[in-house]
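The following block contains the structure, expressed as structure tokens.
Here the complex is missing a single protein chain, while all its other protein chains stay put.
So, chain A:
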Amino acid sequence: MTVLEQPGSYRPTPPPAWRPRTDPAPLLPDAEPYRVLGTEAADGLDAGLLLRLYGHLVRGRRYNAQATALTRQGRLAVYPSSTGQEACEVAAALALQEQDWLFPSYRDTLAAVARGLDPVQALTLLRGDWHTGYDPHEHRIAPLCTPLATQLPHAVGLAHAARLKGDDVVALAMVGDGGTSEGDFHEALNFAAVWRAPVVFLVQNNGFAISVPLAKQTAAPSLAHKAVGYGMPGRLVDGNDAVAVHEVLTEAVQRAREGGGPTLVEAVTYRMDAHTNADDATRYRSDAEVDTWRGHDPIALLEQELTARKLLDEATVAAEQEAAERMAADLRERMNQDPVLDPMDLFTHVYAEQTAQLREQAEMLRAELDAAAEAAPASPEGTQR
């Protein structure tokens, strides 16, 4: 079929003018991860902020060590450590204001703790007595999310809803390098950009998705570059430079708060421990590689800066370590107590109003429990209320 009814009669018109819908240049990340510590940019830094970050990092490292120890002692079912990534965890928490929301993944209990959550509540999921050990409204921390990247669209929806209501709320969502391969990562960033939702996406590129290195996840120049395709700025930052991560995240949060829309931040860091206690990292990476990163440790870097500026004396170091030990001792003591569980809770929150089927099954379990209690009245296990 031809569109030419009369040969020679077709008069072409130019198509509508094409231009990029957004200028991509300002969205591009820096050529190298942004750093502050050890550069001239560190000169004007506020001493209070540095010391505050330092205290959080020291306690964070101790928290990771304690949680790992509790796993070895059988007090936690599993612990995905963020040792080496404390700068990202702490900065994420500190970049937010009271009314904002944090959307952590399972590796981000430290960020939740740094935001003010009780460590015992933060570790409930990993101890295994309930899925979420805290009321998300209390500190505005969404449940720790296990299915990778699926919490990102939640952050977008919540931030969008808040904006529709006229509330001053920003959502910060955390994901790892592996999570950026998931479809939900793509969909969340796309929705956020289209809706100009007040969201900050923090990707902690810690080098591995369990055992799989970044090269097998993506061929992108950097994860931060992915932002450009969505029409949002991408920022690349040294994830072990607590000051740099804090600055970049604070700026992104501020930008979102002012109606500037979402930002994707890639923080380049390293997972010093295995994926979890159940993982064996020697199967997929060398000690030499780990040692290289030991030379770029987030706490040591900050300590060096503080020492050079004579902001850190022995008394301060000792006081911070003591505070960290107190936190660890308290955590240890409380985690060494058996949680009080009521098996009937299994049925309580499935629906607002229990269905007839669940009522019947609850009665069955109740009868089993009663029979067991009758058979062993003096049971020392005592897990029932």
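Keep in mind that, in the parts below, a residue touches a chain if its C-beta (ideal position, glycine included) is under 8 Å from a C-beta of that chain, and two chains touch if they have at least 3 such contacts; residues count from 1.
We adopt the following convention: contacts and distances are computed from a predicted model.
The chain absent from the displayed complex carries the UniProt protein name "3-methyl-2-oxobutanoate dehydrogenase (2-methylpropanoyl-transferring)", chosen from "3-methyl-2-oxobutanoate dehydrogenase (2-methylpropanoyl-transferring)", "ATP synthase subunit a", "ABC transporter, ATP-binding protein" or "Fumarate reductase iron-sulfur subunit".
Checked against the full complex, the candidates A:Pro24, A:Gly116 or A:Pro147 give a single residue touching the omitted chain, namely A:Pro147.
Checked against the full complex, the candidates A:Arg11, A:His137 or A:Arg283 give a single residue touching the omitted chain, namely A:His137. Here one chain is not drawn; of A:Leu158, A:Ala242 or A:Ala256, the residue touching it is A:Leu158. Across A:Ala31, A:Ala352 or A:Ala371, the residue that sits in touch with the chain not pictured is A:Ala352. As for the chain not pictured, it touches chain A at residues 130-132, 135-137, 142-143, 147, 150, 152-162, 164-165, 171, 183-184, 187-188, 190-191, 194, 345, 348-353, 355-357.
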